[in-house]
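Contents: one structure, followed by commentary.
Note that this complex is displayed minus one protein chain, with the remaining chains in position.
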Amino acid sequence: MFGWLCTYIPEEILHAAGALPIRITGYSKETELEDGNAYLYINTCSFSRSCLQLGLKGEYDFLDGVVGGSTCDGARRLFDLWRNYIDTPFYHVLTVPRKYTQPAHDLYHSQVKQFKTHLEEFLGIQITDESLYRSIVVYNESRNLLKRLYELRKFDTPPISGTETMEVLNTCFRMPKELFNEWLRSLLDELSIRENSHKSRARLMVVGSVMTNPEFIESIEELGGLVVTDELCTSTRYWSDPVVLDRNITPLEAISQRYLNNFPCARMFPSDERFNRILDLARDFRVDGVISQIVRYCVPYAHDLPLLTERLKGQGIPTLALDVEYGTSGSGQIRTRVQAFLEMLEAKRN
Amino acid sequence: MTVSQGKENKLNSIIRASRIISRMNQASPEARKSNTLYYQMIADYYTRLLEASKEGKFIAAHTVFFPTEILYAMDIVPMHTETTTWMIALFTGHSADMLSAGVELGLASEICTPHRGLAGAFALGVLPRPSVMLWSNLVCDNTAKSGELLMEINHCPGFFIDHPFQRSEDEEKYLVGELRDMIHFLEEQSGRKMDWDRLADIVARMDRQIELFREINELRKAIPTPFNPQGFLQLLTIDYLFPGRPEATKYLETLRDELVERVKAGQGAVSPERFRLMSLFIPPMYLIGFLEKISQEYGAVSVTEPFFTYWGEGALDPAKPLESVVKKSYMLPEMRMYGPLDERALNGIVNCAEQYRVDGAVYYADVGCRHTCATIKLFKDVLDRIDVPVLTLDCDVVDPTITSEEDVRDKLEQFFELLEDRQ
Partner (left out) sequence: MKALGIDVGSLTTKAVILGNDGILASCIVHSDDEVESSAKTAMEEVLNLAGVSLNNDLYSVSTGVGGKSVSFSYKKKTITTCLARGISYLVPSARTTIDMGAESSTVIRVNERGHIIDWVNHDKCAAGTGVFLQQMAKLMQISTEEMSKLSLQAKSKADISGTCAVFAESEVISHVHRDPPTPKEEIIAGIHFSVVSRIISLCKRIGIERDVAVVGGVALNRGLVKIIEEEMGFGILVPDRPQIVAALGAAVIARENIEKGAK
């Protein structure tokens, strides 16, 4: 079993190697982070601290390997400390470029190749092109199914809430993809006959860094705001783009192209790539308002926020900026602000 | 974006102050010639910048750990944004209006004070408007993300250099490609062409300068150490502002000669030398004078700074200028703490402590600099292996409201008592 941290880690490689990829998500609830704070210091992002806390407490001892990337400062330091304080047999860090140019793709591809070789050496196996193709098919199926799930949320009264969607995603990170696909297929069948029931005061999109606690979305939806789509490390940014197979390129190239071009994280340059995709989502899902939840102290997303807010304003979409601890379930303060935001959106409509 | 207007020519204050210090130095019989040269160089750098601004010449603003040598080779006037921001903090003692302008722009407190300050400084018009904004991802997300906002504030185009995380042939090749792309960009924007011969000369000089840095480092190993307590900031600035420049070579040679004399005479920077310290990261700018005072009072002197003055191994080849610029970027002392922090990187710190016979280390934990605070425990544990105690000083490099002089004095005093007890 191999733990991986963020959307720039090519999961298919692990899957093709016969490993079970498990996403490292720390504690999904807000919790005391005594070790995380002591080792990473209190001003590092709460997501990294949460992951490290779990790791230091031995909760990730079942992992045979851990794979990370140089994606952001929090992740980088998390892996520096992991390497020195947690004894995971296999450890690998990929350099992930911040650009989309051809040289950047070439570099990322060579990094992915190196990762594959390292994994093969560790496991004593060969990861063949056939196994990569098979994994791509499985993962593309997951992505397709999730896309179908999200399509259902485009309705005026979708059959599935934002909270339930988050729960589905959480399941995705912890199960073998084949089983997940089966399960999601039957869920989709169920939903096709479920009544479209979720009404709302406003259609919302939640954007931001990483989040896995459905209770946070629940606290928004309890107030009547329906979360119809989202843009998070753990939601659309994870599954959005499929691997495009092409006879002229190897499956490994196809994988690395997909992962670098995928729905951008705020770390990528230029930021407009991410902003444009968010605006597309907002338009496709007919979003009334955006709630930005940025984990304390996430630098890339904090930097993006002023420019993103402006772009959204240009489309007539207001943004509520929330500053949260990773794992928060939505406390009193947050509810108050969401309430005020919903009232403002309603007033705008009328 | 609306910001309050405030017109204050802070660059002039840097120039004035530097000239005054330089002249005072020259006049004083005891002062070091290298000091005179240093402040003259600072005055010249900012004078050139101010003149370029007045004449509407092409100015390239750039972030820290940037290959400024490329700009010099193209005869483009550089503006080092972070250094300028903390020089303003140092010479004017208050950067509050720049910080609050940064907040007005909508910059969250996630963003460290140097970056908030410099965004605010640009917005206020305190810094000259650059023709282009150049930045890289060294050494943190703050730097990587700062460029686009600065481009908008200044209404100017920009270029981002993506510096790879690790070091391998592929990664070095990628970085060479990035530099080429940037040179194209600069040629288009400025109308100037890259002078490859000049770049080769600059590389040759940089190679010599790095050798001189190493010689100076060796001299600092002497007991007592000859280099003044917070003098490492000068060494830092030399590489930040003047890489490959002839005046930098002159400064380093002069300094080296001074240190050779002092070592021969057994003259220490502080007398008596009671505590040899390793400095991890940068002390607050506004406290530099105060820290010098304390160093003299307690006989404590910083003899080594693994992340700022301890260069990596290797030599530069003028025949391969771009590859050498890339190589140099990996040899920078700061790359030691950028990562990845494997055994080799950590051993480097331990070796440094042993070679310089340090009694203790002071870790300047800048509250806004997240990725450097994340290594407090790690470096503490690493130095614990060789029984070197570490004092952690919470502070902020630019914002004086975070830690007071008294607070720093108390903590340092306590630390010196601890070191004394051990001796």
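Which chain is which? They are A and B, in the order written, and residues in each are numbered from 1.
One rule holds in what follows: contacts are C-beta pairs under 8 Å (C-beta built on N, C-alpha and C of every residue); 3 or more make two chains touch, one makes a residue touch a chain.
In this text, all values refer to a predicted model and were calculated from it rather than measured experimentally.
Q: Using the document's definition of touch, tell me which of A:20, A:42, A:86 or A:191 contacts the absent chain.
A: Candidates A:20, A:42, A:86 or A:191; residue touching the omitted chain: A:42.
Q: One chain is left out of this view; which of B:129, B:173, B:274 or B:411 touches it in the full complex?
A: B:411
Q: Which positions on subunit B touch the chain that was left off?
A: The list for subunit B reads 367, 376-377, 380, 389-390, 392, 394, 402, 407, 410-411, 413-414, 417-418, 421-422.
Q: Identify the residues of subunit A touching the omitted chain, counting contacts across the whole complex.
A: 30, 32-35, 37-39, 42, 296, 325, 331-333
Criterion: only the chains that are shown with their structure count from here on.
Q: Just curious, how far off is subunit B from subunit A if you go by their C-alpha centres, in Å?
A: 36
Q: Show me the residue ranges of subunit B that touch subunit A in the complex, using the header's touch definition.
A: Spelled out, the residues of subunit B in touch with subunit A are 1, 105-108, 110-111, 137, 140-142, 144-146, 148-149, 152, 160, 162, 164-166, 170-171, 173-174, 177-178, 181, 339-342, 346, 365, 367-368, 370-371, 373-378.
Q: Provide the residue numbers of subunit A that touch subunit B in the complex, in ascending order.
A: By the definition above, subunit A touches subunit B via 38-41, 43-45, 48, 70, 72-74, 76-77, 79-81, 83-84, 93, 95-99, 101, 103-104, 106-107, 110-111, 266-267, 269-271, 294, 296-300, 302-307, 309, 323.
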